[in-house]
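Removed from the display is one protein chain of the complex; every other protein chain stays in position.
In order of appearance the chains are A and B, and numbering begins at 1 in each one.
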Amino acid sequence: MPKIQSLEELRTLRAQLKQDIKARTETSTTITVGMGTCGIAAGAREVMQVFLDELATRAIDAHVVTTGCIGMCSKEPLVDIQQSDGPRITYGNVHPTMVPRIIEEHLIHGNTVQQWVVGQLA
Amino acid sequence: MNAQRVIEIIQGYDGDPTASLAILQDVQRELKYLPREALELIAQQLDMPVGYVYRLATFFKVFSLQPKGEHICKICLGTACHVKGGPLILETMERELGVKAGNTTADGKFSVEGVRCLGACALAPIIVIDDEPLGQMTPDAVVTRVRQLRAGEVVKIPAQMPVKVAVREAVDLSAVPPKG
Partner (left out) sequence: MAELYRADVLVSCLHGRSPELVSALKQELDRRGLAGEVKVVETGCRGFCTMGPVLTIQPNGIFYTDVQLADVPEIVEETLVKGRAVQRLLYKEPATRKVIPNYDAIPFYSKQMRIVLRNCGMIDPQSIDEYIAVGGYEALGKVLSSMTPEQVIAEVQKSGLRGRGGAGFATGRKWEHTRKAAGEVKYVIANGDEGDPGAFMDRALMEGDPYAVLEGLTIGGFAVGTQQGYIYVRDEYPLAVQNLRSAIDRAHEYGLLGSDVLGSGFDFDIRIVRGAGAFVCGESSALMQSLEGKVGEPRAKHVHATDRGLWDRPSCLNNVETWANIPPIMNKGGEWFASIGTERSKGTKAFCLVGKVRNPGLIEVPMGITLREIVDDIGGGPPKGREIKAVQTGGPSGGCIPASMLDLPVDYESLTEAGSMMGSGGMIVMDDRTCMVDIARYFIDFLKDESCGKCSTCREGIKRMLEILTNISAGLGKPGDIEVLESLAKTVQLASLCGLGKSAPNPVLSTLHYFREEYEKHIAEQFCPAGVCRALIAYQVVAEKCKGCGLCIKACPQEGISGTARQPHAIDQVKCIQCGACFEVCRLDAIQVVPRSAVTVGSNGGNGYKPVREVVR
């Protein structure tokens, strides 16, 4: 560990370290991955891992949480995204390769990826 | 007494006389008590009167000039423990072991000490046997624990994690998770 030489260096380091404790800080976005047996069988775990990796690389402020089966098993893996007070958008049949586009369009540009949306809770 | 070890400890502090307290603490940790020879050796090495070292060793409560038993039972008598029945716990311990606080059993197995606040007041009354804190003690639990130790049972509970013992119920210590 090289010594920290200034307040600026300390702040840069903090920005990186903040990722480590993301789960303990407030964020405006929650990404919920369905992880019931059906979800896991459909590949939810890989989807979640890609979410975690992408969020880390792009340093996006969001929590990733899991939930049990919500009954729409044929559409698993299901991923819900909720930003602040906005509607809760549900994406169905999410494949790991779809994750970057969801992050890019939904989280960064604020446009839902309509073709993959299976439902919405206002 | 391992004189060489004592000298090593003193040398670890470069023979600094202001480190006398720290040296005494380390020697006590090593030998479990401060024998006369150790005090004399420290005084000689630090070039100070033996009386001075003796004064330190008797002023501070952490030091003991007597050898201690195999198991050291500390019963907290801090305010919270006092209010919640610490004296009864101490009394039970004394009765069970047949010695008064501050003494060691004839067989050299147990030392009983009443101590002032172990800083775990919310789990009062608390005792510490061989560095293992036991919170919310009851007289029953004390007896059970001492008998287990006397029988040589190894019921090692994770150090520094006070184990909650059910209040007011006879305690089955076999329910406590074993180490590992």
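Here is the rule we use: a contact is a pair of C-beta atoms (placed from the backbone, for glycine too) under 8 Å apart; a residue touches a chain by one contact, two chains touch by 3 or more.
Treat the numbers as computed from the prediction; the structure is a model and nothing was measured.
Asks: Residue-wise, where is chain B in contact with the chain that is not depicted?
Replies: With respect to the unshown chain, the touching residues of chain B are 17-22, 24-25, 55-56, 59-63, 77-85, 87-88, 90-92, 95, 100-102, 113-124, 133, 135-136, 139-140, 158, 160-162, 164, 168, 170, 177, 179.
Asks: Residue-wise, where is chain A in contact with the chain that is not depicted?
Replies: On the chain A side, contact with the omitted chain comes from 1-7, 9-11, 13-14, 16-24, 27, 30, 32, 35-36, 40, 45, 48-49, 52-53, 55-56, 63-68.
Keep this in mind: only the chains that are shown with their structure count from here on.
Asks: Averaging over Cα atoms per chain, report the distance between chain A and chain B in Å.
Replies: Each chain's C-alpha centroid was found; their separation is 52 Å.
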